[in-house]
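Below is one structure, written out as C-alpha cells, with a few remarks after it.
Excluded from the complex is one protein chain; the other protein chains are retained at their positions.
In order of appearance the chains are A, B and C, and numbering begins at 1 in each one.
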Amino acid sequence: MSADLNVVGQSVERSDGIGHVTGRTRFFGDRSFPGMLHLKMVRSPLDHARIIGIDLTDAERVSGFVRALTASDVPHNLYTILGLIGVEPEEEFVLAEDRVRFKGEAIVAIIAESEAAALEAVSKVHLDLEELPAVFDVEEALRPGAPIVTSWGNNTFMYEGHPCRRVRLGDVEAAFERADHIVEGVYNTSPIEQAPVETTGCIAVPEANGRYTVYTNTQALYFSLDNTAIILQVPGNRLHFVGGTVGGGFGGKVDVIVEPIATLAAMKTNRPVRFAYSRSEEMQVSSTRSAWRIYIKDGISRDGHIIARKVTSYADSGAYSRQTPYALTKHAANAAGPYAIPNVSIDAYCVYTNRQPTSAMRGFGVTMASFALEVQMDKIAERVGVDPWTIRFINAYRNGDMKPHRKLAEDATLIETMQAAAALVGHVLPDDLRAMTSAPRDAGPDGGRD
Amino acid sequence: MASRIVTFDLGGREVEVMVRPMTTLQSVLRNQLGFTATKDGCRQGGCGSCTVLVNGQPMLSCLLPVEDVAGQRVTTLESITPAEGLHPIQQAFLDAHASQCGYCTPGMVMVSKALLDHDPAPTDDAIRHALTGNICRCTGYRPIVTAVHSAAEAVHDAADAMRGSAGERAR
Amino acid sequence: MARLRGTGMAAVNYPTGMNLGGDPSQALIHATTSGSFVVSLSATDLGQGLKTVIGQIAAETLGVEFGEIVVDTADTDTGPHDMGTFASRATHRVGNAVIAAATEARQALLDVASEELEAAVEDLEIDGHGNLMVKGVPSRSVRVADIAALAQFKYGRTIAGRGSYMKPKSIVDPETGAMDPDSTEAHACTVAEVEVDTETGEVTVLSIRSAYEVGRQVNPALVAGQIEGGAWMGMSHALYETTAPYYPAVDHSPRDFSEYLMPGTLEMPIVESVILEMPSSNGPYGVKGLGEMTANSPIPAIVNAIYHATGVRIDELPVTPEKILRGLDAMAHASS
Partner (left out) sequence: MTVRTYLLPRSRPEALGLLDEHGPELLVMAGGTVAMPLINEGISLPEAVMGLRLAGLGGLERAGDELRIGATATLTQLLDQDAVPMLREAARNTASWSIRNMGTVGGNLFTPPPGGDVAVALLALDARVTLASTRGERVLPLADFLTGFMSTELAADELLVEISVPIPGEPTAYLKLGRKHASTPSVVTVAARLEWRGGRVTDARIALGAVGPHPIRAREAEQLLVGTRLDADAIAAAAVAAAQGCEPFTDGIATDWYRRRMAGLFVGRALEQLTPGAAGEGR
C-alpha cells in the first residue's frame, strides 16, 4: 500500500519549522495590545479553609490597580469542564465562594496596569480565613470521619451510583481459588506536572463589534470557548477564540481556567487583559496528573497463564476533578493490560483530597496502569519461573479475544511488536514464541483456554 | 518612579527605550520592541528560553535589568536570522527536527551560537554541557545535540569552501 | 564502589482517541484561484506536528503536492468544530475529517475537469503531483491549478469539501463496565538497560530500545521525534519527576525547574526504535495514535531493569536514589 502513496509516509519538513528556528512562530504571549491590562490571582495560603472575609482596601490604593473580581462578579461561578460532555455535577468555582479546598485556590482576581502593580496589589489583599482540617492521602480520604472536600458528603466521584468505575468479566474470586499462584502488588506514583516550556495563558481583547477575541494556548479551542460562554452566560457568538500554536501541552492546557476569568476581566474593564500562569503557578496551582495507588491481585496457573486479575485503583484527584473522572474510565478500560485474562475485576476510584487539582496528562489514566502492570508481569514471571518475555507472550491478547470491557480485540499487535523488539535488542526468542501471531485463536493447542 | 532612557546595540542597530526602574531586558525586547523570538518560559532563570547574547555571552534576559546592558551589544535570534535563507544553526535545527513545539528553540539556538562562536569544533561533551540550562520538554534533547554537531560541521565546511574558493588549497 | 547493570522490558498497548467517543473533528477545504487548497480547522498543534501531517493527508487525498496545501488553524470564526488535541486523537480524527473533506473537494474538481476535458469523471485521475488527466492518455492532461482557476472564472463553481469524523459515543454499563473505549490500539515494547551505583543509588539509563506498531506513519521523522521525546519523558517520570516528593505530605512541592527535576543533556540514554506498520481499519491511511504512549513502556522497563541490576523492587515512582539505597540496605540487613 505504501507504494501507492505519494506524500503520506514521507518525512516532509515541518510546516512550522522555519517559524520555530527563526522565532517567528507566533505564540499567544507574543501578541501585545495597546492598553493591555494584567491579571494576577490572590490565592489561598491554606489547604482547606472557610473564607470569613476579604479586605481589598489596601490593594485598591496601589498605583496601577484597576479593579478586583470576586466570586460575585462571575455570572455562573460553578462549573465542571467536562459538563459539556455530560459529566456531572458542577463542582468547581472560578473564584472561591465560602471555602477554599486547596492551597493556591483562586479567590480574588486583581487587574492592574502592569504585572508589577498587579503583584503588588495581590500582596495587599487581606484574607480572613478559618483553617479547616484537611486530608491529603487518597485512601485516608475514604475513611469514615475524613474531612469532606466535596459538597456532596463523600470524597469520591460517583459513576452512575457507584463510587468507582467498575469493570467485571467472569468470576475472579472463583479463579483465585483454583489458581496455582497468587501474586499481589501495590504501586504508587507521584503527581506529575506537564511542564510545557510555555506556561498556560491567554489574552482577551474587546473588539469594536462588541465581541471578545481570546488569544489562547488551549489544546481544545471549542472546549474553552463553550465553557467560557457558559461561565460568563453570554452567547457563544460573542466569543472568538484564536489559538492553534501551543508551546507544549502534554495535557496541561485542556483545563479551561485562564480564559473565563480573563474574558470577564476584559468585559468589566473594556480593555485587553492578559492572564498567564507564572512558572510556580504552573507547578503549584495548575492541575497535575494524579498521584495513583494501584492494588493488583493476580491468579496464575502453573503454566503461567493469568486466569484472574483484580485491580483496585485510587487516583488522587485533588480538590477538583476536572478531567480526572474520565481518566479513571480510560484507566478501568485498560487496567488489565494487553493480555487475555478471562476473569477480571476492576474498581477505579476518583478521590478528592485537599491537594492541587488534577487533570489530563499524556497517557491519561493508562501510563500509571502500564507501569503497575508491567512491573507486576515481571513479578509473575519470577514466581512462575519463566523469563519476562515468555510470560508476556503466553498471555498476550489476540484479535478476537474479548477484553474485560467486552469489546473484541481488533487491532492487537502486541506479539508482533514484542518479536520486533526482541530482534532489535538481539534477544533470541524460542521458536514457539517466534511463531506466534496476533491472528484470532483457533481451536488448536493454544486456543480455547479458560 | 522616574522612567529612564536606556540605549543599547540590538543586532547592530542602536535602540533607545524608556523604561521604568528594573524593567528586564526580556520585557523590553518582547513588550516594547516586539522582538518576541526571545521567549518567556519561567522568569526564574530556569528554562533558558529567554537566552540572548550580551557582548557575545549567553545571558538570561529575564534576570537582567535593561539598565545593566546600557551601551552594550545584545544579540537575539532576530539578529542572526539572515535576510535570505537561514543561519547554519537554524538550518541544522530545521534539518534535525530539533524543534517540536518550538518554544525552547530560540534559546537553544542562541546558546548554540555562543558555543560555536567560542569553539567552532566542540566535542559532544562540550555541546551537552553548553545546553544544560535550557529546558526542552518535547524532543528528549538528542535532536538538538545532533543539530549543533551538524551546524558545527556546516560552519566548518563553509569556511573550508571559502578558503578553497580563495585558491588557498593546501594540496 | 559497585556499578551494577541490568536489563528490563515492558510491553504495552495504547488506545487511540477520546475513549468513549462522541468527540467530533471537522474540516473544511477550498481551492484558491491558483490551485492551492486551504484546509480550515480549529484543531491545535501542540508541537507534535499536526499541521504538517494534516497537510500531508490532504495532499495525498487530493493528489496534489504537499506545498499546495495551506493548513489554517485554529480560529473559531473560520475553523469548524474540533474537540481538541488530546487522547492521541488528532491525527486519527482530524485526518479522517480531512480525508472526507478532500474527497469531496476532489470530486468537485473532477466534475469541473470532466466538463472541461469532455471526459467522464470515472476516466479521470490526479497523479499526486497536481496533474489531472484522462487515464492512459497523457496528452489529455491539465494542471489542477488550471481547473481551479476555470472553476472560479469560467464555471462559477466552488471547489470545496466538508468533512467530519466522529466515533459514536459509547455508554458505559455501570455494573459490568461494558464499553467501547478505543478506536484502535497501538503497541510498544521497550527494553531498557541501566547501571546502578550501589553506594549512591544513582541510576544511569544506558539505553532505551523499542519497537512500536503504529498502524501507519504519516511522517516518519515526526514519529521518530515522538518516540525519542517520549523515551526521555518516560525516563524522567521513572526516576525524577514529582510535584509531591513525599506524598501524602504536601511539603517541598517544587516552584521551579531546579526543584522539579527532569533529566537533561548529560543524562540522555541511547534511544533506538523500529517501527511496524499494521494499518488500522478506521484510521486515515491506517493511522493509529502514537503521541501519548511513547512515555509509557520506558517507565516499567527502567524499573524492571533496576530490579534486574540490584534485586531491589521499587513499586513507587519516581525511583529515587534514596529508595534504591534503602532497598539495598534492607537486602543487606536481611541477608546478614
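As a convention for this text, a residue touches a chain if its C-beta (ideal position, glycine included) is under 8 Å from a C-beta of that chain, and two chains touch if they have at least 3 such contacts.
None of these values were measured; they are calculated from a predicted model.
Of the chains on view, those touched by the hidden chain across the whole complex are A, B, C.
From the set C:G128, C:P174, C:P248 or C:P321, the residue in touch with the chain omitted from the display is C:P321, counting the whole complex. Checked against the full complex, the one of A:S15, A:T80, A:T245 or A:S278 touching the unshown chain is A:S278.
Among the residues B:T24, B:T81 or B:Q100, only B:T24 touches the chain that is left out of the figure.
Residue-level contact of chain C with the missing chain is found at 199-200, 240, 242, 245-246, 252-254, 256, 258-261, 263-264, 266-267, 320-322, 325. Residues of chain B in contact with the chain left out of this view: 1, 20-22, 24, 43-46, 48, 51, 54, 57-60, 62-65, 67-68, 111, 114, 129-130, 132-134. Take chain A: the residues that touch the chain left off the picture are 40, 63-64, 114, 116-117, 119-120, 122-123, 278, 280.
By our rule, only the chains that are shown with their structure count from here on.
Centroid distances built from C-alpha atoms place B farthest away from chain A. With centres set at the average Cα position, the gap from chain A to chain B is 35 Å. Distance from the chain A centre to the chain C centre is 18 Å, each centre being the mean of its Cα atoms. Averaged C-alpha coordinates give centres for chain B and chain C that are 30 Å from one another. Contact of a single residue of chain C with at least two other chains is seen at positions 46-47, 49, 221-222, 233, 255-257, 262. The multi-chain contact residues of chain B, meaning those touching 2 or more other chains, are 42, 44, 46-47, 97, 99-103, 135, 137-138.
Residues 1-2, 5-16, 47, 85, 103, 136-138, 140, 159-162, 165-169, 185-193, 195, 218-223, 225, 239-251, 253-254, 279-280, 283-284, 288, 291, 326, 329-330, 332-334, 337-338, 346, 353, 355-356, 360, 362-364, 366-367, 370-375, 377-379, 388-389, 392, 396-397, 404-407, 409-414, 416-425, 427 of chain A are the ones touching chain C in the complex.
Listed in rising order, the residues of chain B touching chain A in the complex are 20, 30-31, 34, 36-44, 46-47, 49, 76-78, 81, 86, 90-91, 93-94, 97, 99-106, 109, 135-138.
Of all residues in chain C, those touching chain B in their complex are 46-49, 221-222, 224-225, 228-233, 255-258, 262, 264-266, 268, 271.
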